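For this view, one protein chain was removed and the others were kept in their places.
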Amino acid sequence: MDILQILVNGIVLGALYACIAVGFSLVWGVLNVINMLHGSFIILGGYLTFFAWFYLGLNPILVLPAVALVLYLLGFALQYLFINKVVTAPVLTTLTLTFGLDMILYNLMTVYFTATPRRVTLDLGIVEFLGVVTPVDRLLGMGLALLLTALLYLVMRGSTIGRAIVAVRMDRQAAALMGIRVNRIYAITFGIGALMAGAAGAVFAMVFPVTTNLTGVFLGKAFVICVIGGLGSVPGALVGGLALGVIESFAGFLLGPQHAITVGFVLMLILLVVRPTGLVGVKGYE
Amino acid sequence: MGGDGTSTKLSGPAVLSRKPLAYAALALWVGLLAATPLLGDNYTVRIAITIAMFTAMALSWNFIGGFTGYPSFSTAAFFGIGCYVGALAQRNGIPLVVAWTLATLAVALFAAALGLIILRLKGHYFAIGSIAVVEVVRLIVSSWGSVTGGGDGLNVPLLQGGPEAVSAIVLYVMLAIMLAAFGATVLVDRGRLGFGLRCINQNEDAADMVGIDTTRYKIAAYSLSALFCGTVGAVYASWVGYIDPTDSFSILLTVKVPVMALLGGAGTVFGPIVGTGVFVLLEEFFWANFLEWNRAILGGIIVFLIFFLPGGILRLDYRRLWRDLLARRARQRSAEAAE
Partner (left out) sequence: MLGKSWKSAVAATAAAGLVSSAAAVSALAAEEVLRIGAPLALTGGLADEGKKQEAVWQLWLDKVNADGGVEVGGRTMKVEFVQYDYQTDGKRAGQLAEKLITDDEVDVLMAPFGSGHTKIVAAVAERYQVPLIACVASSVSVYDQGFQYLFGTLAPNTGMTESMTAYFKEKMPELRSVAVYGRDDVFPKAMASALADSAKSAGLEVTYNELYAVGTMDHSAAMSAIKAAEPDWVYMTGYTQDLILGRKQMQDLGVEAPIITMVTGPAYREFTEGLGELADGVTSSTWWHHATAYEGAVGPWETTAAFYADFLEAFGTDPDYVHGSCAAAADVLVNAVQTAGSTDKQAVRDALAATEILTFYGPIDFGENGMNQGREMPIIQVHGEEIKVLYPAAIADADLKMID
């Protein structure tokens, strides 16, 4: 059995995982909100991509920006109208609120999209290198995932909005005094979180079946990745995603696929206690 | 009362004077639930059982989530382990009541051990950790097929007797658990433990400094929050006759129970009881009327609750109305003075 193959499987999957988690991590880091809607956002992005491809014949990569925009607007609106009102409340309140909103979104999706698994059947074949096979669509997905993550990183570091978000994260009151409209920044941040989820969904529609049954699975992955990688930083989500991908890949091979996801969760619990800052502990969000 | 009535201790004269009333209302409520086998059909009894079951769990959650202020989402883990320990014990020939007791103890021990580890976490990390516990236990139970039956689930010996008798037995057992949980709540509320937990809720570091052994207190609260859930799980398993990992460790359950407590008023003695009753009846109503949209409506209730009843039903009565009344009176008075 080829160790290299397992490693490559893990890395490719890990890049996709990073894409799941980065938006979730941003929202958690800046707003201090555990966004239970995140899994449904990803699936919604996946469905929109699928329908655009299925009915309009549009290539998922072309649709991606549009889907991301729709999700951004949705996220912005939800934060502006609802979550902002309780954003300073304890975690119990914000978590419960996003869970309630998620139940509504989930219900809407099952009624209008049904739970039928859908997939963009854009099978692009495989590439073989040194005896390692990798599907092209996953490589493409990995490339997009890395690109999106890098883009977010640059926006956070370089743009005015990005600096404002970081400022709000570091000191909400001080930022407000500096003339930053904190609520607007929150809504933008949540919007960006949703945008990243939507983009991830668009990428995933090419690789995974899209069904509302998976919302919980995606959310669970986001939890694990954030804790493993360390909360509130783009590099943290990337490291966490790659680590989880590789760990699951090897655990699946060594212990059997039945235990692969258990290992991820157990590792997360251990890290939570031993090193809550994760593998890449960063104070500010950048 | 310090003027505006915002003090956190629920010991103002208004509260005290209403307490006998509250106890009377509780007695009436329990009496009504207990009388359902005589008054209604078995479906009604089933609703009563559901209410008793969730009330016991919401009261349990209240120890850690309400009094102590730790956002725990591990209720489903406790419930599920209770289901499995009870079921496995029964399948191995252990008598019913002993099996239930065993499940209770096992879950309490599990919570104490787990608490030692995860109660070091705070806020969001604790919330995530407690949810992860549910998922980890589910995964372990389902992959440990040789003992737990894995994804196949477990058949549990059915309770003997006709449907009416079985329902009645389950109802009285669940009511007993609910009352036990309530008794524990009252004791904790009045005792040192409750005081200590409230201190931790207000400011953990300060509590530590004034000599409260915060670790022990928190573990006590966490174990209490698990104990009754374990019993409820074991009884539930005997009642339904079949359990599997997906239903025993459901994320929905783990969020629903805190919502019930919040609805009534977290950290109060009667809040979880009121909240659960209202929640279950609302759920029944919406679910019967809006077949396809019940999940969304449930979500809507949660959103409504967060915005309009942030302190729960009980707190709403006590404070806001009182304050509004005072404010109005004050305004009137100042208006009169101005004239």
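A and B label the chains in the order they appear, each numbered from 1.
Definition applied: a residue touches a chain if its C-beta (ideal position, glycine included) is under 8 Å from a C-beta of that chain, and two chains touch if they have at least 3 such contacts.
These numbers were taken from a predicted model, which means no experiment stands behind them.
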{"item": "Candidate in contact with the missing chain, chosen from A:Ile34, A:Leu48 or A:Ala260", "value": "A:Ala260"}
{"item": "Sole residue of B:Asn155, B:Gln202 or B:Thr215 that reaches the chain not shown, by the stated touch rule", "value": "B:Asn155"}
{"item": "Which residue of B:Ser143, B:Thr231 or B:Thr268 touches the chain not shown here", "value": "B:Ser143"}
{"item": "Of A:Thr121, A:Thr160 or A:Gln173, the residue in touch with the unshown chain", "value": "A:Thr121"}
{"item": "Positions on subunit A contacted by the hidden chain, ascending", "value": "1-2, 5-6, 9-10, 12-13, 107, 110-111, 114-119, 121, 123, 126, 128, 133-135, 138, 208-209, 211, 213-214, 216-218, 220-221, 248-253, 256-262"}
{"item": "Where the unshown chain meets subunit B, residue by residue", "value": "32-33, 36, 39-44, 46-48, 50, 139, 142-143, 145, 150-153, 155, 158, 162-163, 166, 240-242, 244-247, 250, 252, 281, 284-285, 288-289, 291-292, 294-295"}
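FYI, only the chains that are shown with their structure count from here on.
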{"item": "Mean-CA-position distance for subunit B and subunit A (Å)", "value": "32"}
{"item": "In the complex with subunit B, residue positions of subunit A that touch it", "value": "28, 32, 34, 82, 85-86, 89-93, 95-97, 99-104, 106-108, 110-111, 216, 220, 223-224, 226-227, 258-259, 261-262, 265-266, 268-269, 272-273, 276"}
{"item": "Subunit B residues touching subunit A - in the complex, by the definition given at the top", "value": "65, 69, 71, 73, 117-118, 120-121, 123-125, 127-129, 131-133, 135-136, 139-140, 143, 251, 255, 258-259, 262, 266, 292-296, 298-303, 305-307, 310"}
